[in-house]
Each structure stands twice: as C-alpha cells, then as structure tokens.
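Below is a slice of the complex: some chains, not all, each in place.
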Amino acid sequence: MGLTIGVDIGGTKIAAGVVDEEGAILETHTVPTPATPSGIVDAIRAAVAGAGEGHDIEAVGIGAAGYVDDKRATVIFAPNIDWRHEPLKDKVEQRTGLPVVVENDANAAAWGEYRFGAGQGHEDVICITLGTGLGGGIIIGNKLRRGRFGVAAEFGHIRVVPDGLLCGCGSQGCWEQYASGRALVRYARQRAGATPENARILLGLGDGTSDGIEGKHISAAARQGDPVAIDSFRELARWAGAGLADLASLFDPSAFIVGGGVSDEGELVLDPIRKSFRRRLIGSQWRPHAQVLAARLGNRAGMVGAADLARQG
Amino acid sequence: MGLTIGVDIGGTKIAAGVVDEEGAILETHTVPTPATPSGIVDAIRAAVAGAGEGHDIEAVGIGAAGYVDDKRATVIFAPNIDWRHEPLKDKVEQRTGLPVVVENDANAAAWGEYRFGAGQGHEDVICITLGTGLGGGIIIGNKLRRGRFGVAAEFGHIRVVPDGLLCGCGSQGCWEQYASGRALVRYARQRAGATPENARILLGLGDGTSDGIEGKHISAAARQGDPVAIDSFRELARWAGAGLADLASLFDPSAFIVGGGVSDEGELVLDPIRKSFRRRLIGSQWRPHAQVLAARLGNRAGMVGAADLARQG
C-alpha cells in the first residue's frame, strides 16, 4: 500500500517529502516560503507536485507552527505567518485534489519519533523539541493527544518562574524562555559578558564580543572545553530536566524524547538533562523512572510524522 | 445489573458505600482507621461486609492516598499509612471473596465527578482536588489516564516556584504548597500576624492569635467580609488559577473541575480562580476556553468513583 507526502512549513522554506509506510523518505522537493497566506498555498501545491511527480500519492500531511483546530483543518493562529483562522486543509485539497491533514509541527514531529524514531515500542511518550523555542507532543495509549480544541501540548508556555522573563506570548516566566536555543544564547552572552576570561574559546569563535555569540559557537566551544559554553548548556539542562520532572508527575510516560536543534549536541546536553530530571523527580525512589531519550529523526521528524498522520487519515 | 462497593480510606475513618449504576449511594458503613497495614485490611473487610449486607455485590473499588501501580493492585507508597509495596488488591480479595480494584483516591474522585458529577458529557476533563493538599485526575478520550506506571496526575508536586517552599515530598516549590487548604491557613496566619487590624473578624473566630487560625475560621470570616480572609482566598485562587492555565496549555481539556474541601466555599473561591485562570491563559483570544466548574459530589466523589471503576473492572 501507498505513499503519502509530508509537508514541513518553515520560516525560510517549505519542504515536501514522499514517505512510505515504514517512514522512509523517498524523495523531497523544497521551495522558498512566500510572505503571504495565498502565496504559501501556491508554494505548498508546488512542493507537493514536485515531490509527488511519478509517485502514486494518497494523501498529504502538513506540519505548521501554530494552533490547529480540532478538525485538523484550520490554522487558528500562527506566530510567524499571517494566518488567522486560515482554512488550510480546504485550500490545499482544492489545489492538489488530495486529502489533507493539518497538524501542529511539534505534534507532527512527536508522532514521527513515536512511530519511526526513538519512541517505537512505547505506548505513552512525551516529546519535547528544543529548537529556537520549545514545543512538544503527547502520545498516550498509542494516540496523539491534541486536546479538546486541538491545542494541547503547548509545553513552551507553561509557567516555570512566577514574575519571570517576559515571553513573546505576552505572559511571564514561560518555560521556553529558560529551555530553548534562544535561552542558551542568552545564558552564554550573559556569562561571557560578566566573566570573559572564562569564555576565551567561545568569544574567539565569534566577533569577540558577547553580543556576537550565536548558537553554533556555543556548541563548538563546549566541545573544546570552554567553561562558559559548558555552563550555559548546564543551565539550559537544569531547566529542561526540571520541566520533564513536572511532566512525569502529570503524565507518567514510559519515555521522554528530546528533539530539536539543541538536542543535536547529544550527550553534551542529554546527560545534564537526565541528571536534572532525576534530581527533581518526585518519589524517585518509589517509582519506575521514565527514560530520557535523544530523538533519532532529526529535522525529518516533522515531515515523516505529518505524512504518517495523513496516511492514518 | 449490579451493585458495587466503593471504599474511601481516610486518615481517621474508612467508609464503604454500596453504589448503583447511576452513581447513587444506597448504603454506607464506616469504621475507624487502624494504625497498621494488617489492621487496615481487617477494617476494609468489616466496612465492606457491613455495607454490603443484604446486597448482591459484584466488586469492590478502593480509593487510597498514594502511588498505586499500573495493575491497580499494589500501593507502592503512601504518605500517611505505612504501606510500601502493599498488595492491597490480593489481600482484600482473599478476605472478601470479591474482585477488587485499587485506585489513587484523587483519581477515583475525578472519575466519580466525570461519570456522575460536574464532568458529565465531557470527553477530556481535568479534576483538581483542593483539600489539605492538592491532587487530581486526568480523563482523556473518556478514559482515566493513569500513566505508564500508574502514577500520573500527581498535580500537587509540579514545581511552580523555583527555590520555593520546602514540601513534605522533599522538593521545593510544589504547587500544593501554594494552592491547598494548608496554604490557605498559612496565608491567613501570615497576614493576620502582620496586619491584625484587617483581621478582626477572623481573629475573633479563633483564640485571638494568628497561630490559632484554622481553615473553618477563614471561610466564615470571608463570608463576613474580613479583609484578611478574603485576601487569603484570593492568594490561593491566584496560584490555583495560574496552575490551571498551565494544565490547559498541556492538556487542553474542555473542562476543569475543582473539588476538595476548599471548593466547598463555592464562588468565593471559584470566581477568583476563574479570573486568575483567564489572566494567565496563553492565547486566550484565539482559543476556546475550558470551563472551570465546581465539583458536585463533594466528599462522595471518591467512593462513587471507586465503585464505578470496580464495576468497569
């Protein structure tokens, strides 16, 4: 049986991939992301057509940042694209003639990892995505849990610090202000500015100023033993692990999967996350501990997950 | 079809009730809570026999404070009773000859409210119980969600204040230190001690000292307009509502049900909880809002819920 296409809508490009029933990507086609909602529909159509050419495609799954309604049809609100109650499913179905499922991108990635990545064999698994921000997805009883209105698993915006940092969402103290790629950069800049003598490697990789530090510098510097870079990863891990401990109290999954760009650093960030998780886990001597696993599919998780959700209809 | 018995194990008494398929309690029998695990098994047997006499009972459901394993058979750990890996299901089945299901008491109460109380008609509902501590239960897709290892919905111990108050669980900053009956008393005592001129009614209801203030005084004083009592309820509601907003980001239920002794105050506490919930809810202008409902079954919720879980097997 058949092939489906997963579409990943990013800030700079839209990627469509033909995915088979085992989660393998057979072919991809990428186009730049237009600025307008109507341009984006055109671009999705083009990407789907480009990737699908010569294949027998049954359905299309689209992963998009934002709130997606409970019918998986309409993007209620998106942070980076001017979508407000955008009927994306209808528009793309009209243009492609294929059945379409729309899903929040972090949910799609979580589903991808659950089906074909680190989450295989687990019935209850929570994924967090440490990218620029912090997202995630919930699988309970082998089903993706989207909530009553479709907007569950907005992990990035649970409050971890009362009266804490202002978040783009308008609230204060949201988790993603403390555990995300953006937070990592903030930690490194603050530390390098205050104690530059401990950040010589890190500062040497950028333009020499603390404001010039970027994420890639922190990873490289940490691997070379730079104290500020290592300490910045630890700070991120402290917040990430403490949050996972809270999620364990709430969901009690058998596994957590940590994905997103930050997780590409592997044990450099996973190991301190596990330590922080265990330090904060309630009743840790009495209960089985969930595993904390690295994601396996990298940035393909969203495409593969969206395609699989489309297959399941 | 048949009757089941729900057993509620409290700190001072054990209550067994015969419950029909509509959630009605036909008869109850109560015995004092013994100090030892073996005494408790005897007492459960006695309560079940006393209540069930003359009825045709199919099964027994037991609600107990503590971690209950994923087989709903063993209490892994209990905070107030000396149970450590206690095989309660086996012991009570041997003594009663009836099939037994053991469930965490807050889960049982949540199920009771979902089936026969404020949660009827909702598929996804989160209950919180504001008693001496803070507990809760999760219903998603019409099923009680217990987690992979049986210990989900430990709401009281998610961290809401980093470096916050020490909790009996050994961690700091747990939600139940800020939103529970115990927290309410602490708020009132602190405020009355610092500004006694604003707590005249409240102090007059006890022994005149701030340390003599108890929960019942705060309720009574608030109804009479005592500023410190009202402010103490507001502080509790501020923390409760903010936590519900986080749970909405995570679970996106269609309704929250607020139960437990504190919720007996009705709108005095529900109204400020709703306000705090809405103030903190992320994306509140874009998404449908979950309802925040008062529990309806009072302290019968646990018994009714346990009995119904036993019926379902």
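Which chain is which? They are A and B, in the order written, and residues in each are numbered from 1.
By definition in this document, a residue touches a chain if its C-beta (ideal position, glycine included) is under 8 Å from a C-beta of that chain, and two chains touch if they have at least 3 such contacts.
The structure presented is a predicted model; accordingly, all values stated were derived computationally and were not measured.
> May I ask how many copies the whole complex comprises, since the file places only 2 of them?
In total, this homomeric complex is built from 4 copies.
The rule is simple: only the chains that are shown with their structure count from here on.
> If you average the CA atoms of subunit A and of subunit B, how many Å lie between those two points?
Spacing between the chain centres: roughly 34 Å.
> Residue numbers of subunit A touching subunit B in their complex, please.
Result: residues 67, 76-77, 122-124, 138, 140-141, 143, 145-155, 157-162, 169-171, 174, 242, 245-247, 249-254, 280, 282-283, 286-288, 290 of subunit A touch subunit B.
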